[in-house]
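Here's a structure for you.
Every protein chain but one is kept in place in this view of the complex.
And now, chain A:
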Amino acid sequence: MRDMSPRDDADIERMIAAIGALPDAPMVMVRQDLEQAGARVLHGLVPRLLGLFMSKAGQ
């Protein structure tokens, strides 16, 4: 059994990183397309408020 008496934070962090390491089994997260083509950013309260109703808020 290893000695795990108190040690400095960096050592402890490395130890936890090793003990707690997640399984190495990568999976690709496929980036999705959500933006409308030609979207542009709206500025100001009124354009954004109108944009809410026209589904262009902030674009």
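Here is the rule we go by: a contact is a pair of C-beta atoms (placed from the backbone, for glycine too) under 8 Å apart; a residue touches a chain by one contact, two chains touch by 3 or more; residues count from 1.
Everything below uses one rule, namely that contacts and distances are computed from a predicted model.
One chain of the complex is hidden; its UniProt record names it "Glucans biosynthesis glucosyltransferase H", one of "Glucans biosynthesis glucosyltransferase H", "Response regulatory domain-containing protein", "Tat pathway signal sequence domain protein" or "AzlC family ABC transporter permease".
Interface residues of chain A facing the missing partner chain: 1-7, 9, 12-13, 15-36, 39, 41-43, 45, 48-49, 51-52, 55-59.
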